[in-house]
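Complex shown without one protein chain; remaining protein chains in place.
Order of writing sets the chain letters: A, B, C, D and E. Residues in each chain are counted from 1.
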Amino acid sequence: MRIVLVNANTTSAVTDQLARLARELAGARVTIEAVTPSFGAAYIQSRAEAAIAAHAVLATIADALEAQATSPPQACIIACFGEPGLFAARELFPLPVVGMAEAACLTALQLGSRFAILTSGERWPSMLDEVLRLYALGERCAAVRALPRGGLELGAPAETLRRLTELARRTVDEAAADSIILGGAALAPYAQALQDRLEVPLVDGLAAAVTQATALAALALPPPGRGSFRRPVSQGVSNLHPALTRAFAAPPDPVGGAARPPQEAPGGT
Amino acid sequence: MRIVLVNANTTSAVTDQLARLARELAGARVTIEAVTPSFGAAYIQSRAEAAIAAHAVLATIADALEAQATSPPQACIIACFGEPGLFAARELFPLPVVGMAEAACLTALQLGSRFAILTSGERWPSMLDEVLRLYALGERCAAVRALPRGGLELGAPAETLRRLTELARRTVDEAAADSIILGGAALAPYAQALQDRLEVPLVDGLAAAVTQATALAALALPPPGRGSFRRPVSQGVSNLHPALTRAFAAPPDPVGGAARPPQEAPGGT
Amino acid sequence: MRIVLVNANTTSAVTDQLARLARELAGARVTIEAVTPSFGAAYIQSRAEAAIAAHAVLATIADALEAQATSPPQACIIACFGEPGLFAARELFPLPVVGMAEAACLTALQLGSRFAILTSGERWPSMLDEVLRLYALGERCAAVRALPRGGLELGAPAETLRRLTELARRTVDEAAADSIILGGAALAPYAQALQDRLEVPLVDGLAAAVTQATALAALALPPPGRGSFRRPVSQGVSNLHPALTRAFAAPPDPVGGAARPPQEAPGGT
Amino acid sequence: MRIVLVNANTTSAVTDQLARLARELAGARVTIEAVTPSFGAAYIQSRAEAAIAAHAVLATIADALEAQATSPPQACIIACFGEPGLFAARELFPLPVVGMAEAACLTALQLGSRFAILTSGERWPSMLDEVLRLYALGERCAAVRALPRGGLELGAPAETLRRLTELARRTVDEAAADSIILGGAALAPYAQALQDRLEVPLVDGLAAAVTQATALAALALPPPGRGSFRRPVSQGVSNLHPALTRAFAAPPDPVGGAARPPQEAPGGT
Amino acid sequence: MRIVLVNANTTSAVTDQLARLARELAGARVTIEAVTPSFGAAYIQSRAEAAIAAHAVLATIADALEAQATSPPQACIIACFGEPGLFAARELFPLPVVGMAEAACLTALQLGSRFAILTSGERWPSMLDEVLRLYALGERCAAVRALPRGGLELGAPAETLRRLTELARRTVDEAAADSIILGGAALAPYAQALQDRLEVPLVDGLAAAVTQATALAALALPPPGRGSFRRPVSQGVSNLHPALTRAFAAPPDPVGGAARPPQEAPGGT
Partner (left out) sequence: MRIVLVNANTTSAVTDQLARLARELAGARVTIEAVTPSFGAAYIQSRAEAAIAAHAVLATIADALEAQATSPPQACIIACFGEPGLFAARELFPLPVVGMAEAACLTALQLGSRFAILTSGERWPSMLDEVLRLYALGERCAAVRALPRGGLELGAPAETLRRLTELARRTVDEAAADSIILGGAALAPYAQALQDRLEVPLVDGLAAAVTQATALAALALPPPGRGSFRRPVSQGVSNLHPALTRAFAAPPDPVGGAARPPQEAPGGT
């Protein structure tokens, strides 16, 4: 199985780290192709940077799918917690697209009654509140908390782990959370160590995204031929990245089961 | 990987069919152990039968885990759409437990804006409305519709497929659904043929459950040591199935990552 | 009027206490028949025990209705706060069924803007959160708080009353609650003393259930002949308690108004 | 037991009819004192008339409580479906106050999963939608439907019954309602005949109000001494009905349990 | 442009102050006609006083519109935060009616993700909670807090400003609010000074009402000819203020665009 992992930040060191972690999580049978946008924010800390990243993610996926046209991937991960461009990418590209925050929430829903989210960057709790409203997944979220510093300014790992652990334990207590979601590309490396220090399950956004991508790829569902997520027919785009322009103009072939011949009813008559 | 698939109905022919389909879906690397409750309803069509089935599911899982104690499974599927006993089983047993309706909804959330559910048995739409309220997943559900007859009375497969197709197409139109969830053990055999006749993705509850079980098993999360889903400490139970009594009394060893030694912070200092 | 009071716990001392209190509350014109399940948990403290209790409650009601067939009761109370099996019992049995938590919430809604719930057992707040989701009654609940110990381990009454009072007063302050609901069979004896120490109305779950049962019985509504709560037609049950099997197979006669002859329009023409 | 029934409309013939029906429903042990406002709408059909009625209801209750000061009533019913002034009356007067719509919804919640409301007057569905938002009880309401004509213009009873029956049956079908609430003072006389023609339980707003008033009176809860529903301390009122002015100035003695001496903890130590 | 500003309190000094502030906010091109009810509460502090005020507001607007019949105003402001009678006035009078709390919330929604409300009078937070439920605007409200004293008992201005500032800053911190709404006629004079001490935007209810009234007047929308807010056709009212009686009986001419001749489709063909 091949998965495209798209960082939504432009810092390639973050991409490399995410790719390494994703490969560990995915195991040997999965190939992870990690790509970095050519424009945008070094590390998204605001709605404005996230809005730009949504465009960049689309352009980057378009490039990646063209580059891999001869052996197309089975799924795509937007490797940023809060995943700019998620719904847009699902419309435009004929493969399952997974977001770290969404995947983590869906995983946490299967672990208890309420979850809490931990991330870094003081604006993210409010931004994630909006993401949860959009996804209609907020009712079982007990709290969203953040380390104040952004992802590229976390400081020494031991100190960051200490602060994360303290924040996680306090959140479990105060919010009566049955699990903790760890969000943010920069925090993914802390997942295992933080789990070892916690008494509730820790859902790492990257791990959840890898497993959900694998799950969706395994289902091999056909892209929609109708409904509001079928590939859009544009009335024209201009001055976009060439591969993105082509994505609007000439849809690549469907991935997965769409070409399957119709079957008879089970058991026949 | 080993998965226990627990039918919540007592009809072993349904169990056998679910097991066969689950094995096809899961592939060769996954072992599916399918079990049938020793008491309850032949095919659940009411809240009363579902309530009894929740107990039966717990007893059946307890038995299955004891029988497989030397090579414990990594996940459990409650193979009934509406999955009686889901939250209870998550509390009591130290492995991920997946429900068909929940897994299907979580999958469908990743495919579009709104989904619709199709099942059989005229009381199930109202029952599933309650399930969605409990899960807080109803906001993106556009409709729940059912063939009037229950799962053991569906009639000739070709006719059933024709009716399902007609109902699915009408639902897509009327409810503006981006995907259709097919629920109900008895409808699982129709999934592929129905997908071939639909223009939107069809999420089969059983397939979704198998992929979510695989996803959760891959995460190998430790069972909770605190929070409202840690293993309950009972003040005493009486006159239960022996294995179920033992499940309350003597928790089996944790499955998964709990025994892992703590790691240092990433990168050290 | 005759009311069946079904304890969902197997501890008959709790049943006796509930029966005594219910008789005081109901007054001389109401006969309370209290029954105890033959299997399940001594005192429910977890979702797993509640799931088993739902089955036990159904079996126990079935037995009680058969035993009283010659003079059938007009209502049934599931005397456990969180009331396992409530919706299922409403489907299966042709008389009004009342739950302590539901009755208490409906009462509290008539007393102010927001209520808070107090109970015992540290897992119950999360479990009641699920109950309120199922009932769609959570929006006006300001808080759910619990004494940490379970119902059979409360300790000395004076100390328990002191702790309850302190918790209740703190909850009124912090949650701006207009009333306090006291939940849990084991806490019912404290209702009057706690009320005397509080400045807001205290809604005792048992008292609320008795008055709601009386209210529903007085309405003498016919059991539904259609809709999702009409008596289920099972496709077969097996290995259940004999009276429960018979409840699925041969519905007892309707209680209440169903046999009333149709009346003319008021006033005629 | 004594109950004050306050019509919110100024038509005394409606009051008389409501009183007669309430006395039938309440039985011989309950005294119903029915009162009519001295100002307002003949039959409320708009938000503007309902707003005026809220004031009129307060003035009318104030009068009634003064007139019955020597033997104060144990509960009050605002006998208008949509019950103007409900929360205000609960603040101002030291006895339980019950509304027809609220009481009917709370009753219907105990009968199934979803209810539908039937009333008369084409603006009432939208007005009741607002009432349900205020009460936070809309989630389980499947539909609100109305006969187009207002309560004083219903026409011939036989024809009205025919139209109500047709509307009720259609609503049960289309909205999958488990019960029907019949709202509106003018429709109360049709309750029994409509029930006889329906296959689901019919909750008559007046009957529900009588039983809920009885239930609350039986609980004998003390009026709140704190919280947002304790008796308001006004900074001065002017030009109001004399009894209403006095209600703000000099609170009557509490009804019910507030004067009870504190009890010891149950069981002592 | 002419705007009628209706105080809902009977204290004319408050009306004068509101009028002076509104004129400063509205500028020279807007004429503010401020009116005071002839009955009701000096300063509304309870649901009971608010219910009476709703009636008083309707009577006062009816009077004002008759007095200005020769040059009718283009909009009306109910100058009380929580605005009794808002929906009723919209039904009854053929001009836009604006409420201070609603206008402030709609303004704050355009400034950030979540807002918090500050007011005075300890019962108002709970009352505003009900107002937000009625308006369905509560989801983005992070907190409602109040100075304990009512609007006529605030005490020395410098001390009040100090307390308001302290409460506002604490609320911004604790509730993560992006803006603060200042509610209550008595607090309007503090708006500018409080804004100068805060780091988030302060939305003054009166200023928001003035700008929303101006905005609605500029749209010059016709009064509805159908729907639940068209002018009600009463079945008769009695013993009301004469102008209010006339408002039900003889609707004044429409304000705004209703008399405009139909236009052709843009561009023609």
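Here is the rule we go by: a residue touches a chain if its C-beta (ideal position, glycine included) is under 8 Å from a C-beta of that chain, and two chains touch if they have at least 3 such contacts.
Just so we're clear, the structure is a prediction, and the values are computed from it rather than from any experiment.
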{"item": "Contact list for the unshown chain, restricted to visible chains", "value": "A, B, D, E"}
{"item": "Touching the absent chain when the full complex is considered, from A:E33, A:E130 or A:D196", "value": "A:E130"}
{"item": "Hidden partner chain, touching residue among E:T36, E:S126 or E:Q212", "value": "E:Q212"}
{"item": "Hidden-chain contact residue, picked from the options A:A22, A:V35, A:A89 or A:A104", "value": "A:A89"}
{"item": "Interface with the undisplayed chain - residues on subunit D", "value": "125-126, 129-130, 133"}
{"item": "Hidden partner chain, residues of subunit A it touches", "value": "10, 38-43, 45-52, 54-56, 58, 84-85, 87-92, 122-123, 125-127, 130, 133-134, 136, 150-153, 227-228, 232-240, 244, 248"}
{"item": "Hidden partner interface residues of subunit E, rising order", "value": "25, 87, 90, 96-98, 102-103, 106-107, 109-113, 135-137, 139-140, 156-162, 172, 176-179, 189-190, 192-193, 195-197, 199-203, 207-208, 211-212, 214-216, 218-219, 221-230, 257, 260-269"}
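Going forward, only the chains that are shown with their structure count from here on.
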{"item": "Counterpart interface for D-E, drawn from B-C, C-E or A-B and sharing over half of its contact pairs", "value": "B-C"}
{"item": "Chain nearest the global centroid, as defined over all protein CA atoms shown", "value": "C"}
{"item": "Between subunit D and subunit C, distance of the C-alpha-averaged centres to the nearest whole Å", "value": "25"}
{"item": "Distance between the centres, which are taken as Cα means, of subunit E and subunit B, whole angstrom", "value": "52"}
{"item": "Distance from subunit E to subunit A - Cα centre to Cα centre, in angstrom", "value": "44"}
{"item": "Where subunit B touches two or more other chains at once, by residue number", "value": "87, 90, 125-126, 130, 133, 136, 227-228"}
